[in-house]
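A protein chain is absent from this complex, but the other protein chains hold their places.
Moving on to chain A:
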Amino acid sequence: MDSPAAVEAADVVKVYGHGDGAVRALDHVSVAFPTRRFTAIMGPSGSGKSTLMHCLAGLERVDSGQVRIGRHEVTRLSDAALTRVRRDHVGFVFQSFNLLPTLSAEDNILLGLRLAGRDPDKQWFDTVVDVLGLRARLGHRPSELSGGQQQRVACARALVGRPDVVFADEPTGNLDSRSGAEVLGFLRASVHEFGQTVVMVTHDPVAASYTDHGVLLADGRVASHLQRPTADAVLSALTSLGA
């Protein structure tokens, strides 16, 4: 790893439930995600990949271990402080888009900045909007946009605040293959051309092939790392895990 990590998990344990019913979703996971990289977290269902992302993003508390986002150690922060870290340093893209139906595309994009009370960087906003081809759609409500367009609005929302890291949770899961390819291409471009850091959770080998680096999870542990994964390499790695 040549550059310092944008987000890092150290010896993270996350358990759901109590007693006999307890499920160890993350079992002493240590992993670092370097800046200016596009990383995929992969694994079969129940491997803990979504849980890892939620813990990394500060959406969920860990039971032990540390999570660092940028310069912030978040495991011991109060809810309000954690909210501020998320607001200022993390961007999100979800599988089901998660746009506010009441807001226009432009308002959705600027929502995070407005919640933080920050002024948008006009030039950066224009760049993001133009790269994503959303210029003509800014005044539209989510219900007036296609799935691919909605996900591009979500990408713009995640990037417009120049966060330390963008987490993308199965961003192509609800899209057709062409729209999916567009979104993945954009995420890759945002890393390579604009210097962002993107961490994507996916179980789709094709989606993983857009990334620079793959982390494979199985049974709550890091099973292996893949450099510059191809779809075939991911598939065989997943198959070897018994997925």
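Convention: contacts are C-beta pairs under 8 Å (C-beta built on N, C-alpha and C of every residue); 3 or more make two chains touch, one makes a residue touch a chain; residues count from 1.
By our rule, contacts and distances are computed from a predicted model.
A.B. asks: Mind telling me which option in "Putative ABC transport system permease protein", "Cobalt transporter subunit CbtB (Proposed)", "Ethanolamine ammonia-lyase small subunit" or "DNA repair exonuclease SbcCD ATPase subunit" is what UniProt lists for the chain we can't see?
C.D. replies: According to UniProt, the chain not displayed is called "Putative ABC transport system permease protein".
A.B. asks: I'm checking contacts with the chain that's been left out. Which of A:Ser64, A:Ser96 or A:Ser146 qualifies?
C.D. replies: Here the residue in touch with the unshown chain is A:Ser96.
A.B. asks: For the chain left out of this view, which of A:Arg87, A:His140 or A:Arg188 touches it?
C.D. replies: Only one of A:Arg87, A:His140 or A:Arg188 touches the chain omitted from view, namely A:Arg87.
A.B. asks: Where the complex has a chain not shown, which of A:Arg114, A:His192 or A:Arg228 is the residue touching it?
C.D. replies: A:Arg114
A.B. asks: Touching the missing chain, which residues of chain A?
C.D. replies: Listed in rising order, the touching residues are 50, 54, 57, 59-60, 79-80, 83-84, 86-88, 92, 94-96, 98, 100-103, 111-112, 114-117, 142-143, 157.
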